[in-house]
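Let me give you the structure first, and then I'll get to my questions.
With one protein chain held back, the other chains of the complex are shown just where they sit.
Showing chain A:
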């Protein structure tokens, strides 16, 4: 993993968990898997603090532990991927809300905030938040069960061998989605505080299944891409061949022209959909590798277009289409003045979008033309570079955010104090007038200032989410290579 990722990780940990956990996390990132005492020694933190930090990290699935060679000591290591995924939480929530509604969203939110929870914890917490009636509990339970069935959450594997000093966790795939037994009577009693919650004896823990969310996001990207390239119907077509359910009502055009869509999409130069056989209309396959390769190409082209100009993007696509291109051919085929063509292609070379290969001419080894050079593209290495750039951009956005907070600390703190006072007074039943007086402690110029800071923060937060979208596309490309 790159140093850029390391920097992003330490900022994420710092932002969400504070300096101690950041220190432990950064240590684990730099030195890899290590036992407790080493972590303590290098970070120079009190043992209690290190333990606490590790607990929090493990609870949030941001670190794991495995037995050392001698089986008595555990080695801790960081789950880098999972830390980066925390940036994606807002996306998971909006996805589940759209698909399942409010209660499931709250359940996922609870899990994301707490790492793992038991069946009853999830159901009761959500029920309490909604202040729902005891009779409504089965309803909440059903929502919960539907999340398991749809595989958005799965069981946390339990230790398979508890005798060992450092437990080993089983990875029994088939049991991951087994439905729990839920004693509704006891649950209702616990909800009504008739029995303590600890008496439920619940020992099944649940965690969010990120992969399932990524599947949805993966499909959504493709559907969006199809809508952009063809039309709404084509997007729906893609959904259909995935779900194999025909929603005839919503897209009448798709039904009328189903066969035509098949032909057009199948024959598209992108080659994303392939047809197999003819029996009962044939079957289709979405070629994910092809699809994400296409998207990666386009993504790179966009970056070149914005970073340089349309002529540079044209040169890049020329090399893409021809695979190997002689520098002299570029001006002619791309129809760009030779000086500009040269300048741009070497700029692309310098920024690693193009690569150069030198070939010796077989016969003549004298004279000016003894060797010639060819431009070519190594998409995978570009994708990796762009991924780096994404992390750098994330790091920059987050650094800027904490910097803005730092330079405006005085005014932000003041606002916080005023808010706390106002809230306290409101709780004591203060009058409107009194509250307004408190509000006035913030002067109009200060208010203006605060609004400005707020706007900047929002902008940077949105940027972070959008960058994560790009990261997702790039990761999908690498995944299907």
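Throughout what follows, a residue touches a chain if its C-beta (ideal position, glycine included) is under 8 Å from a C-beta of that chain, and two chains touch if they have at least 3 such contacts; residues count from 1.
Keep in mind that, in the parts below, contacts and distances are computed from a predicted model.
The complex appears with one chain absent; UniProt names that chain "DNA-directed RNA polymerase III subunit RPC6" among the candidates "DNA-directed RNA polymerase III subunit RPC6", "Actin-like protein 6A isoform X1", "SWR1-complex protein 4" or "E2 ubiquitin-conjugating enzyme". The omitted chain makes contact with just one of the residues A:116, A:144, A:395 or A:477: A:395.
Of the candidate positions A:60, A:155, A:314 or A:415, contact with the hidden chain is made by A:314. Note that of A:133, A:199 or A:328, the residue touching the chain absent from this view is A:328. The omitted chain makes contact with chain A at the following residues, 7, 224-226, 228-231, 233-234, 256-257, 260-261, 263-264, 269-270, 294-295, 298-299, 301-303, 305-307, 310, 313-314, 317-318, 321, 328, 331-338, 340, 366-368, 386, 389-390, 392-393, 395-397, 399-400, 403, 455-456, 459-460, 463, 465-470, 473.
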